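To start, the structure itself, in structure tokens.
Only one protein chain is missing from this complex, and each of the others stays in its spot.
Every chain is named by a letter (A and B) in the order it is written, and numbering of its residues begins at 1.
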Amino acid sequence: MENLKLVIVGHVDHGKSTLIGRLFYDTDSLPEGRIEEIREICEALGKELEFAYVMDHLEEERDQGITIDTAQTFFRTKKRQYTIIDAPGHVEFLKNMITGASQAEAAILIVDVNEGVQEQTRRHAYILSLLGLDQVIVVMNKMDLINYKEEMYDEVKKELLKFLESININPTYVIPISAKEGDFIAKKTRNLSWYDGPTVLEALDTFKTKNSPRDKPLRFPVQDVYKYDKRMIVGRIESGIIRVGDKIKILPSGEETIVKSIAEYMKENVMQAEAGKSTGIVTQDKVFVDRGDVITHLEDLPVITDTINAHIFWMDKQPFKKPERLLFKCATQEVMCSIEKIERVIDSSTLRLLRRDADEIRNREVADTVIKTEKPVVVEDFNKIQELGRFVLQRKDTCAGGIITNIQKE
Amino acid sequence: MIIIMAVDALEYEKVEEFNCRNLKQKCYGKTDISEFSQPRTMVLWSSFMTGKNKEEEVLRKGDKEMWNITWGLEETLFSEFKSPVVLDLPGFNYDKKVHDKSRELLKKFFDAKDDEEKRKIRREYNNDAFEHHKKVKQDFLRAIKEKHDLVLGYFSIADVIGHLNFGNTTMMRMIYKELDEIAAEINSKGKLIILSDHGMKPIGVFGDHSSYGFWSTNFETKLRNPRITDFYDFIIELKRKQE
Partner (left out) sequence: MNHLDRLESKSIFIIREAYKKFRKIGMLWSIGKDSTTMLWLAKKAFYGRVPFPVIYIDTGLHFKEMYEFRDECVKKWGLKLIVSKNYEEAERRGIGPEAKLECCTVRKTEALKKTIAEYKFEALLLGIRRDEHGIRAKERVFSPRNRDFMWDYKDQPPELWDQFKTRKEGEQHLRVHPLLHWTELDIWEYIKREKLPVNPLYFAKKGKRYRSLGCMPCTSPVESEADTVDKIINEVRESKVAERSGRAQDKEEANAMQKLRALGYM
């Protein structure tokens, strides 16, 4: 069954867990007996049924709780299965939120119509745009608390859309809902008769699963070289299609050869492999090739450089201070680097400029930087080919994620 | 007014895990009950209210009789107050019938032969605990509205439910949230101390007592890892400072 990875972001108190509970309940995707159990306990305590408790193992948020980590779980519609990556709202756990969101193919941004756009709302939206997530719907929650009136929804919607536009996000729908009461999640209710758009489930079904970038130029980062009966260059094709007989280039050295065969276990006569596939090729000539090299066709080449302009978001408690050296990892390339210039440092929630020409970057800050790698690397602009346009910086663990904005050719 | 929420088996780690802001109040931490050989409910609350280690005395009565112990008013810290209200505290004035029934059902549960019977008994056991909790909560909130210098409410729901359901995180989370809400409702009404005798740790789906308790106050205090017997003097000091 087709699967779409979905992340739900927004302020911690705006009703994410209730929304998730509802999505599961309304699609009948709950484990047997779950809802009855919760209903019974709520009744025993003299309370109303709360959907937020439904997704217990997610350690999800409640009115006063904190989600500690991203966790993944599934619900189904007739069209497909949705993996929800519930990303924590609390600012403490931003790195966990980014880990989760970086795996998503689409996002729901939730806003409490009473509270309007908050700091966390903005920060999360900004991260979505940094991560290149462009399939977004907005849900305006807690409509029940304002009696489902259209005016307030319009007001908050206007403010939000203005902000989203400034960071290049175009939500396909802005849906008024009440997760608690169930309006417009799966059912169109009369409470919101003035809204003529789809329900949340209908909107989700309009998302497209991420099409592998088959139509982009070939980028095949080498993961390893196996010498069994033949010499096989293995890795995962990140974009484009490779075919038997293709003329290819090995970067950064520039050596050229031809694809002699494509090796797949227990399959004969494989003629091509496309983006997303982990495969292996055998080349006509015995070329020098190693992990970290990138194989391409002869035209439409990526950039080989040692100087990169990038937006990075720092996720480690220990700040970065010049002139620390870090490990730069992009696809299968790993080289040491230094951050030569920190041109601007931005607060990830307010998007306010904090410092210029800085010497350090702290946790949860976003910076415009110039990075110099100790050896030339093969990269792309993030907007052209994402897979070679994004990288991480590591000490022992990943400290920062980055996207390449503007490459200076050597 | 001095208010004490005596919550049996309130577990520090769970208060953290479920982020119960109102249970944590201003200052909070673990209590030291290492002087006792086992974290027994009757022993701990007896020691709390008398300020003395009552383990030997209580254990001498044997497992069955120990639940019937009642200390005289003069032996307890309540004698220092003009109009104290103490609700359902073991060793003082707790509802024997309710708690005896609960222990009986516990025994029946483990003696039961098949899963169906176990389910029925667990259901009854849980329902009784919730019912009793509603009653105590009602009495407690009412007493706080009246003019007393001390109100103590004993909440057994976390302990009773925990013994048979600690592994049911949803249930425990909801109970802790409920206790958190009660704390929120009363923390502006006086000096509030929240205290447990011991905590709880999991044995699969069941709960065992952990070897430390929980304490918190809505006022600044220099308490650091207090013994449960320290609260006798602490509370009396607190009363004196108020006058």
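As a convention for this text, a residue touches a chain if its C-beta (ideal position, glycine included) is under 8 Å from a C-beta of that chain, and two chains touch if they have at least 3 such contacts.
Quantities reported herein were computed from a predicted structural model and do not represent experimental measurements.
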Which displayed chains the unshown chain touches: A, B
Option from A:Ser278, A:Gln318 or A:Asn383 whose C-beta touches the chain left out: A:Ser278
From B:Lys107, B:Lys120 or B:Lys134, residue that would touch the chain that is not displayed: B:Lys107
Hidden partner chain, residues of subunit B it touches: 38-42, 63, 66-67, 103, 106-107, 110, 163, 169, 203-209
Touch list for subunit A against the chain that is not drawn: 1-3, 28-32, 56-59, 68-74, 81, 95-96, 98-99, 102, 212, 223-224, 226, 228, 232, 234-236, 263-266, 274, 276-278, 280, 291, 315, 329, 390-392, 394, 396-398, 401
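Please note the rule applied: only the chains that are shown with their structure count from here on.
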Geometric centre distance via CA averages, subunit B-subunit A, whole Å: 46
Interfacial residue positions of subunit A with respect to subunit B in the complex: 37-38, 41-42, 44-47, 53, 56-57, 62, 64-66
Contact set on subunit B toward subunit A in their complex: 18-21, 126-127, 130-131, 133-134, 169-171, 173-175, 177-178, 180
